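Excluded from the complex is one protein chain; the other protein chains are retained at their positions.
On to chain A.
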Amino acid sequence: MPEPLTAPLVVEFPFTRSLGPVQSAFLTGLRERTVLGVRTTDGQVLVPPVEYDPRTAEEIRDLVEVAATGTVTTWAWNPAPRRGQPLRTPFAWALVRLDGADTALLHALDAPGPDAVRTGMRVRVRWALERTGAITDIACFEPHDDEATEPTERAATAHASSPGVFADPVTAVTTPARLDYTYSPGRAQTRYLTALAGRRTVGERCPACRKVYVPPRGACPTCGVATDEEVEVGPRGTVTTYCVVNIKAKGLDIEVPYVYAHIALDGADLALHGRIAGIPYDRVRMGLRVEPVWTEGARYPDHYRPADEPDADYDTYKELL
């Protein structure tokens, strides 16, 4: 049994999401150093504001400005900040009810240590230096001494009589997300890939239906039982069906048109995929006999090319289509 294979796998998705009118006003407001809430029909002010009343599901659009100061309703000390979190040094996560709001907003609270944080403490927004219309326009909260405060700075663009009206409102947010994984293909595919690196193609036979699966995944999808009898197949095989690719894939250095085919290797009961070369694309046909072409140091065949033998009879591969 070879050592299980693993490989790093990064999944990244830069989601762009359009904003509803309330979200757009709130996030544009943050850009302009103004915090907006939305008033529900029963008079509660929700911050952060939502498009629909969480209790009644009514559409709510009555925006109101609230203060950039507030009170901690609960908190948690984060001694080891993680990637993407608002601060790089230890901080408190806090739910903060801003003055004028009835609900609390989650963000980071910059404080020297857990002893400096308590429920009920007064805090204020620390604005990010560069603001784009995102929740991260609030860099974090910081402790706030009401006695010593100067009048709240107010952004010039906010219009007190019609809160939420700004020039050039943001209408979408792009939230990049990256997750890092260690991919492991499992026992069966480790055996397959290890053999393939030695230029041998192995399948696995189902103990119940006797079919040989290539590449094997450890289970017979028909019978639902483990396949563990290793069977060497190929190297030659038969094209069972194919398509002509006319559009170049991003990052793929293959001239179009080319042929991508299902190839039933000799001894296999399942066709695998491979590219066909060494023959004009319009001469590839069902039944064509092919063999793998390896390049130096590769762990898998680069492509398949015609083998020097007559085409296979349709009856020999019709069950594999």
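Going forward, a residue touches a chain if its C-beta (ideal position, glycine included) is under 8 Å from a C-beta of that chain, and two chains touch if they have at least 3 such contacts; residues count from 1.
Operating definition for what follows: contacts and distances are computed from a predicted model.
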Omitted chain (choose from "Acetyl-CoA acetyltransferase", "Permease", "YlzJ-like protein" or "Manganese transport system membrane protein MntD") - UniProt protein name: "Acetyl-CoA acetyltransferase"
From A:R33, A:H107, A:R205 or A:H262, residue that would touch the chain that is not displayed: A:H107
Sole contact to the chain not displayed, among A:V35, A:L63 or A:A188: A:A188
Residue among A:A177, A:C243 or A:A298 that touches the chain left out of view: A:A177
Chain A, residues in touch with the chain not shown (by the definition above): 4, 6, 9, 11, 15, 17, 19, 23, 27, 46-48, 50, 54, 73-79, 82-86, 93-95, 97, 103-108, 114, 119, 134-136, 173, 175, 177, 179-190, 217-226
